[in-house]
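First the structure, in the form of structure tokens, and then the observations on it.
Note that one protein chain is taken out, while the other chains of the complex remain in position.
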Amino acid sequence: MATHTLIATTWHNVLGTVPPVLNIADGDSVVTQTIDAAGIDKDEVQRWPGPNPTNGPIFVAGAEPGDALQVDIVRMTPIRERGWTRAALAGNVVDPERVRDLPPRERTDWVIDGKAGTVRLREPVPGLEHLVLPLEPMIGCFGVAPALGQAFSTATSAENGGNMDYRGFGPGCRVWFPVSVPGALFFLGDCHAIQGDGEIVGTGVETAMEVEVRLSVVKRRHQTWPRGETGDAIFTVGNARPLDQALQHATTEMLDWLTSGYGLSAVAASHLMGQVVRYEVGNVFDPAYTMVCKIDKKWLPR
Amino acid sequence: MATHTLIATTWHNVLGTVPPVLNIADGDSVVTQTIDAAGIDKDEVQRWPGPNPTNGPIFVAGAEPGDALQVDIVRMTPIRERGWTRAALAGNVVDPERVRDLPPRERTDWVIDGKAGTVRLREPVPGLEHLVLPLEPMIGCFGVAPALGQAFSTATSAENGGNMDYRGFGPGCRVWFPVSVPGALFFLGDCHAIQGDGEIVGTGVETAMEVEVRLSVVKRRHQTWPRGETGDAIFTVGNARPLDQALQHATTEMLDWLTSGYGLSAVAASHLMGQVVRYEVGNVFDPAYTMVCKIDKKWLPR
Amino acid sequence: MATHTLIATTWHNVLGTVPPVLNIADGDSVVTQTIDAAGIDKDEVQRWPGPNPTNGPIFVAGAEPGDALQVDIVRMTPIRERGWTRAALAGNVVDPERVRDLPPRERTDWVIDGKAGTVRLREPVPGLEHLVLPLEPMIGCFGVAPALGQAFSTATSAENGGNMDYRGFGPGCRVWFPVSVPGALFFLGDCHAIQGDGEIVGTGVETAMEVEVRLSVVKRRHQTWPRGETGDAIFTVGNARPLDQALQHATTEMLDWLTSGYGLSAVAASHLMGQVVRYEVGNVFDPAYTMVCKIDKKWLPR
Partner (left out) sequence: MATHTLIATTWHNVLGTVPPVLNIADGDSVVTQTIDAAGIDKDEVQRWPGPNPTNGPIFVAGAEPGDALQVDIVRMTPIRERGWTRAALAGNVVDPERVRDLPPRERTDWVIDGKAGTVRLREPVPGLEHLVLPLEPMIGCFGVAPALGQAFSTATSAENGGNMDYRGFGPGCRVWFPVSVPGALFFLGDCHAIQGDGEIVGTGVETAMEVEVRLSVVKRRHQTWPRGETGDAIFTVGNARPLDQALQHATTEMLDWLTSGYGLSAVAASHLMGQVVRYEVGNVFDPAYTMVCKIDKKWLPR
């Protein structure tokens, strides 16, 4: 199980069936440096147009349609001191008539201190002088090529993953994507130093990162939507608008997992989900919103 | 600051401007026993038709339109061993074509052990033999009379609160409702022994409880939607469909709170909310869905 | 079958169970003059606060829960020369970020010429000098008291009707509302000289009208949502947000009508609706949106 270094020189603004830049074996790891959502690299050089240029795709030997690609997020290290955000709530997260009052969506710089593990505004803002946030790295956009020759902008997300902007996708998280093409074709980009639920200013703290992922194939694991696992919980991901539909997708996928994966009846799965389920909002900014449906592992059938 | 005991003999299926059953002073506490969502009391007697019969209303002296009614949930004690739920996910939380496959929404009994602090299914269900849940009491439906002579079913919720079915409304939580009529007219019912996010089977573990609340008036605290506070966080509540709109209401209310209550500019509030906000789903079952927007107190301006 | 004249001296901002101002027999007609959405009467006197003050309620003898109240809109005559609208699209009908660019929602006057049957802007607007619209009177807000002691603002709508702002509710239209309380308690107000689909500036041409309606009871006609009939078509009305849910309600009500009222199987009703149904948008401005589902009478079973 080798570790590869992928030095990107071209990027993609879609997740689709394009020629791979790296071929790896099932279970190999990849270390790669991402550029930020606007296409600016660790040295502040614009390398590619936005939105969300992704490294890849990576062809994983043995992955076939009907399998799942397992992605372990091993490590995320900031490689640039500067991060940036937008200075106003997005129009779609406030009451419509209140959009008139929102400030301009200007770009604002933050300072990422990787050693101290902190993130703070570069210019002090009255009332937020004390605001020193923890570094909580996450991948904004990752996933695999979709089915049927489709190719989706890295601004949005779907069954194959994409720009889900869910703050849970950080180191230690394991994710499974449904494979639709041979080799899965894995893409990755748009890393954030920290982000609140919903990505409601339209950004996390956007920056460049060095990311290590391990990519493995789980054969014949039919699933429709992304699934994941942390130390404590399993979760499913729905991507759609409105948020109600994203929630329907995530909930249906969890029902399927509990019944076909854990052997529960639909009644038992309903009892369990009804009383212990947790929902987390990924993004409510992108063309598709993201809702996560989570169950603590301690409640799962043994 | 007296403590009153309210022994309900009639209940309400709306939150509206109806004659109060109790008049209290600002800051007084009330202890009252609720019946369950179907109108069945602690002795298994049907006392009132559903949905969600509420005790009250309570007139709080000094509360005027433009004020807020502060509700401290002091204590919630189960007073019946039996709780019940529905045995199937609700139709509106799964993908529409999958509703065809859902099991019947039969009523299922649970055992609530107040001493042990546990909740479990009365009849074992394969795969869930181990399922002993913690008692996590919460109020499903509470709030004040709405403005303009309106009266809303206890099945739904709005600016005045109501059937929000948010699991965060348990002991230790403080909630503020916007007052629209003299005396506020506070209603309370529909207690749950535990409930997952979203109330996705259409119920929590429905039961009868003895509840103690302290009711206080905060003068001239203009707010549009319910606000709340726990030991760690402040939060706002939006009630609407789709969930996107509930989120817009909760987010706009938090923006208003941070700017007019904490003195942040709209830019500063955006920076703060963008990177630290948390959303929690109340219910996605009732006519109005409920979304909670939360900020950890440690990030607030000092 | 008498014709009554109702001279309103008080109005209501809710549809609810309040004392009737007129009692009539089944089949009687009522002539009444309405004030406009802002509460201004035909003589430009402010008579009542907005929104949408309604005349009524009218108690119709013999109407019981489970019946339908049939409302024939016999005649609508403008009784004021002045109408008014808002000068900008509403925030919720354009893309959220575009709300920033909308003009202020100022009140603008129109001239209604009842004799000529025309409606035009009082002050010419460049590019619209030619704009002489036909007088197409309609009732913005009408309906009956809702069930369970509920009372809904005249700003919104529900199963009982209310502020549906559907331009099809003009002379010649017959509407049935589901009765929830004895006497039905019929309310009427908010007349428009003309209105486009969706009421997307938040108003039609708001004015005062003299309206004649005939009110009849249809016994034991169980229906959930308003139904209606024109010379050519039958239709059902759903009121909710998002528009998708309003459409679901209207479609389900039409399915019920075709199956229980016209004797079609669910398969036959699906075939018919699938190929001939028409949808019309009532409003997409009010708290509840309105969608109309229509079938041409020529396709109905004979």
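The first chain written gets the first letter, and so on, giving A, B and C; residue counts start at 1 in each chain.
We take it that contacts are C-beta pairs under 8 Å (C-beta built on N, C-alpha and C of every residue); 3 or more make two chains touch, one makes a residue touch a chain.
Remember, it's a predicted structure, so these values are computed and weren't measured experimentally.
Considering B:92, B:236 or B:275, the position touching the chain not shown turns out to be B:92 (whole complex).
From the set B:8, B:22 or B:102, the residue in touch with the chain omitted from the display is B:102, counting the whole complex. Not every partner is drawn; the one left out touches chain A at residues 12-14, 16, 18, 148-153, 240-242, 245. Mapped onto chain C, the footprint of the missing chain covers residues 85-89, 92-96, 98, 101-103, 108, 119, 121, 125-128, 130-131, 133, 194-201, 203-205, 241-244, 247-249, 251-252, 255, 262-281, 284, 289, 299, 301-302. Taking the whole complex into account, chain B touches the unshown chain at residues 90-92, 95-100, 102, 242.
Convention: only the chains that are shown with their structure count from here on.
Shared residue numbers account for over half of those found at the interface formed by chain A and chain B, and the copies are therefore classed as meeting with the same residues.
Per-chain CA centroids place chain A at a distance of 46 Å from chain C. Centre-to-centre, using mean CA coordinates, chain A is 32 Å away from chain B. Among all residues of chain B, those that touch two or more other chains are 241-242.
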